[in-house]
Structures are given as structure tokens and as C-alpha cells.
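Sharing a structure, written as C-alpha cells. Questions coming.
For this depiction, one protein chain was excluded, whereas all remaining protein chains were kept in their positions.
Coming up: chain A.
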């Protein structure tokens, strides 16, 4: 299939929109693609999909446990099922269905967590998913992916449809600039180096990679600090080979994620580094263990330093 999204110049679309467009492209040629929704076709940008492929969408209504159980039952008959629901509900309310009906029973459902992390902003903690990496990392037979830009999103959806394995993909709804002009290197389980630099490594995932890249440009321009930027789109299985390679120099490693600092990308990297005797200066950036500050996604990012200036400051401190 022709890749087009990564060639569009300038500001990209929301990853959610790319998810929907990609799914429509796939469904044109594959009647086994079935979308299952929980009154979430609007927030999942799936209204055009429903109009074009009315026989390939199953509406469940607001009942997330049932959404995942039914999705698993459909997937067991050989269909390529995309179960779409806000990440906060999908990975908490339906956790047992994900654990048993999808992962343990090995029904290859593509679990699509929409408006993930703090994308819902001022709607508050009920609507935030800051636990999903942690919860699903502890579930055997589950791939966890948070694409950073439109290219990664398109590739993740296309490859997930062909994968035939339980997988969780989470998307935000902010427009995401393209990280690289031309790309053809997306593969689950393989982190992407977006920028090379010798002084430290910043490993981001999902919508945090972009502010990390912005911070890297300023680190170089203003302070002469050269940072490597990695989009670690696959949280599990984690790209240990790449982390080891980046850690060899002994230079600092900073991780950034739109997730609790507990149990996510940062701690996954930390445990690997500790167990393999790497002692690089190391810091985890994310949402701390407290009642999350209120405000928009940008407000929350700024408050906790998951922003160009916040990452810049943390990187400078870590390098010094």
C-alpha cells in the first residue's frame, strides 16, 4: 500500500484521524476488517468509516467490558477486529476482558485506545489514561504501541492489521508534526532514532517525542548540547538492543512519556539498564503520583515539564 501521510509537508493531522483514514484504506480491500465501537465512532473519527463500510462496523453502545468480550469473540472467527474506545475506559473498565479474552485466549484483537494520556485535558482524571502502559505491560501476550506522528500511526495500523496478534495502540488527538521528512523504517519493537547527538539520549513515546525534538534543537542552538532523540513507539516488547547501544557511551538518558512515572516507558528502561549494569545518569519524566493538575493537555504537559522548555531544563540538569 502506498504510504502518503509521511510525505505531507508542515503540520500533520491528529494521529486519530490518520488511524481512521488508514483503516478506511485497508477496509476497501479487506472485508474481514471489522470495527467495534462503544458509542465512540465520533470521538474515534470513524463516522466516514461507518458511512463507507456499514457492514464492517459493530456498535456495542457504552459497555466497554462487552465491547472487548464481543470483539474477542468476533476475532476468534478469523476477522481483523479493531475495538475502539477511549483509552481510559478501554484499559481500565475492560481490563479483565483484555487480560483473559484477548491476551490469554490469544484472540487477535487490535485494541485502539483513543484520546489517550491526558488528551481529554480538562475533562479530568476519569478521562485520563496514565495507567495503561503499566497495566498492560504486566499482561502476557500483549504488544503496546504509542505512535509519535502520522507516519508511525499509518504504519502501526497497517502492520497491526496484518499481524494477527493481540495489540494495544493508543492515540492522541493533537495535530502532530512529522518527525522526519521521509521514513520507511517503522517496525514494532524497534525504536526509531529521530535525531543523532553525542551528549545525551532522550527517549520519548507518543506525543512526547515532538517536544523532546524541539528541546533538542534548542539544546544545540543555545547550549551546544547534542541530544539523540528516540521515538520508542513500542513500549512492549521494548527495544533492548537499541537501549543498550545508546547506553554504551555512559552518557545521560532521559525518558519522557504521557503516563504515570510508575510502570511505564521510564521504569521499563530503568529495569533493563540496572539489570545489565548500565549506570548512566538517568531520569524519568512523566506524570507524578498525585492528583493530576487540571487544565488542557498543553497545560498539563507544561505543568509537569513534558514540554520543550521542561525537557530542555531536565536535559541540561542531567548533562551537568
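The rule is simple: contacts are C-beta pairs under 8 Å (C-beta built on N, C-alpha and C of every residue); 3 or more make two chains touch, one makes a residue touch a chain; residues count from 1.
Here is the rule we use: contacts and distances are computed from a predicted model.
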Protein name, per the UniProt record, of whichever chain is missing from view ("Carbon-monoxide dehydrogenase medium subunit", "Transketolase subunit A", "ATP phosphoribosyltransferase" or "Cytochrome oxidase subunit III"): "Transketolase subunit A"
Selected from A:65, A:165, A:280 or A:302 as touching the chain missing from the view: A:65
Missing-partner contacts on chain A, residue numbers: 34, 55, 58, 60-61, 63, 65-66, 68-79, 96-97, 100-101, 104-107
